[in-house]
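Quick one: this structure, given as structure tokens, is what I'll be asking you about.
Note that one protein chain is taken out, while the other chains of the complex remain in position.
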């Protein structure tokens, strides 16, 4: 048993932290987010330069030989700096699908692009009426002999405005929520029949509704087995959940630190509010929630490679804990900052917003609690879902 | 709209409070509870003398013309003094069944006895495998022409060791949990085939397992309609819930007051612990929980006469709130008392225990939350249960 | 003890309900206070002004309705039931009671009618940067210069000051006073006076509801002071006690729960209505039960007031529980929105930045509303301060 980071991981952490500190301060970030593009694309290039985008890939795939722990390190730093760049959509999800199930040709076409940052993937899984159920799909992919024809509407695809490619889940057979009959495709954003409606999100990112109208997808763009894509989708979603948890830990840690710092300086009735025992204990509770979230994130990340049921339980348990902790830490960070915490101008509110929205991503507390409970009861149908 | 007590109600409250203060102090109570009988039967006679046992009955029935509010007043004072006398089983439940559905002859045989205190009723509804579902009955009553033959086992019948009569729910038809097919009987404790196994309860009361083995019950001991007893049982159970809530308010109020008082006197690190802000705010939360519990008890009591669905929702909402508030107030009362709160010798632990067990009586938080939710959704089957 | 309204009260309720139904302006939708124009804010106010129902709590001689506490309760319930945009509190509920209680006859004559008519919009100048719930730590100074005060300082959280004609300000007139509560005066200021600058504060939901107000050598006639010089804290406390009534927001939260139930009936989870999900339904039940507890606690408080007990520290319970419930409502609404809680369309359609919100109607506002409502446990004396009040005033700790 070992909770140490490798030298490479520590290096990644340090250089990323420095880069963010120097090039992505609060005002720079704000300007980038409110620009038309909604990001500072130069950051992405620098991340690529640092090797971040190749860190979690095996050497065989052309990467640095790292794994999910490297992604965890990256995302925790992203969280600390509220970085909105599409590491999870492109590297964790796009890269994850390719790494786990991509054909040699698919890898050849895309892995290099992902690692260099030239290709950006977005993961188009959610649908307007499907909530967090990954199998609840109305998007269809009909085989037409040489390939597939996609029709459907994907909701709130994070990072889609910046994407060059989508990973799209679609139903190739079965009923709307059946575990069987799900297939996964790579779709180029500029393919004929693909259209998007782009918008900002409440926490400063960009997303799109993505529409597929008779989009022809060649058979070689199918990732993994036809009709049996759900286990793969669940696996990648769990990897994304672990990375999201790591991000949340970064966010929470800073929100907590800012709050403690503020409470030391802010005086009320002539006393720093950090001297009020009620606020002290609340900041202690924030501290404990953060510590436990870090523990759960380690746990979930380390268990990504274990049996399917262990992996799923671990990811869901972590997401539950992080959802609850994030809500508490975010709300109390605002409360202790008082009126100032309510202003756009202070950073803490943005940390609060990001924590809030992390819970609403890839399944909220209730969703993962239910999944965890079903897995604990050994309910095979849900376990397979 | 009016939240005042009548002069009679205020008189009942004052004289009962005085009686408890003078004749039922903590040590007297303890001695009575650990005696073989487990109570001080003289108290009951004095309650009868004060007119308490006739307070909630109409003048027509020989009572004082009061109603559920009088029972609320009595039970709140019982709660303050942790009185374990069987007012709810005998007056609220036994009396309630007779008042609501008793025949002239049944009233004649029993109401006088209940009001004078000479007859004591216990309400035998729970069963070993039925948890809080009032319709989940294995006890059967088979018609044998002239009457019924009862067989079954009733669990944890509060006050049964002191009872002269039982109100017994039994299945006369239908499946084990059907809403239809429930009937209600008066059974004399000394009837042939009735046996009991008596024991104390963790909060100082006495209860019994009650066994019926081919007990012959004459047809005139049926209360209300055969096979259609469940609505009546639910009504009386709701009345008992309201009374139990009132008791809980009394218990909570004293537990809170004792805690505030203790925190003023108890010093730690040279300061009264009541000066620590964390404990202050917790005692404020206890205060608010108590206040809201009182509000909910008024609400539920005042709504006992409204439509069936309103009554049920009100009773369940109140029981949920009281269960949650009682848990919080009880646990924090012990916590703030520290080690001393853990000792038998101090009264506060007994208040904590009573609060704990009130939640486990007549349906706990989960049970009533589920009932409330079902009623809100207009689920007729549960509404009828 | 009973829950029934008297026949008179029922008649009153019917009258009020009919009046609202016939007169409430149909186009006055609420979408978040800062999205409304001044005219939208004032639409109902002006109709009520004609009817004489702007200020039910005022003494009749100044324009009050003479209603009982129960009638006023019915009035606010009925308005809440249609989500009515009520007359803003700054004039009607805050400064006016100070003016009619402590002001001169000239002040009463000058200000009260225009508050009633809605002609003059008021804002508050209480809070200062860094003061938070410690309202007595006033740094803005008013220095006497002949028959004027010269005022310098900075106020913050001045709600909707962008629309305001007048403001009431706490200013320090005696910097030597031995306690922060002493040496403060209560001064009415025309917001068009030179030297006043109102700067927007954008909140985390992206809205512009509050402002910073900078005062630089603002000259205000001495006659604009209410009551005695240096006694302003007395009037301020009086005003704060008035501010707290109605803070429980029971009727509005009831509407909110209804709305939540209704939208959770159209949202799906695994193909079934979200409201049939046990977990979500339970959360709504819990909220409704907590709201019932608050409602009956408020009714008990009202009954106490009707018997002459003033709104004491008990009203702190109403503030704490009322705001917790309001916050919880927005939290559950955001949860119901699921993925569609993410998109951000603030400013639509005025700023043209985005064509048309996405997802169900309520969804685009769900996250901003949740963010915005965090303010409720901070303002009006934070919920921590309210607990301090109960601890001290009721528990005696």
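When the chains are written out, they are named A, B and C in that same order, and each has its own residue count from 1.
Throughout what follows, a residue touches a chain if its C-beta (ideal position, glycine included) is under 8 Å from a C-beta of that chain, and two chains touch if they have at least 3 such contacts.
Computed from a predicted model, the values in this text were never measured in an experiment.
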Option touching the unshown chain, where A:43, A:69 or A:168 are the choices: A:69
Given A:260, A:329, A:348 or A:362, the one touching the chain that is not displayed: A:260
Candidate in contact with the missing chain, chosen from A:19, A:283 or A:329: A:283
Residue in contact with the excluded chain [from B:46, B:116 or B:331]: B:331
Missing-partner contacts on chain B, residue numbers: 126, 128-133, 136, 155-156, 158, 176-177, 197, 199-203, 205, 207, 209, 266-269, 276, 278-279, 331, 334-335, 338-339, 341-345, 349-350, 352-353, 356-357, 360-361, 364, 366, 369-370
Missing-partner contacts on chain C, residue numbers: 278-279, 282
Interface with the undisplayed chain - residues on chain A: 1-5, 69, 260, 263-264, 274-275, 277, 280-281, 283-285, 287-288, 291-296, 298-299, 301-303, 317, 320-321, 369-370, 372-373, 376-377
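Assume only the chains that are shown with their structure count from here on.
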Centroid-based (C-alpha) most distant chain relative to chain C: B
Two chains sharing the most C-beta contacts: A-C
Geometric centre distance via CA averages, chain C-chain B, whole Å: 43
Chain A-chain B separation of Cα centroids, rounded to whole Å: 52
Computed distance of Cα centres, chain C from chain A, in Å: 39
Multi-chain contact sites of chain C, meaning residues that touch two or more partners: 384, 387
Residue list for chain B, restricted to those that touch at least two other chains: 277, 281
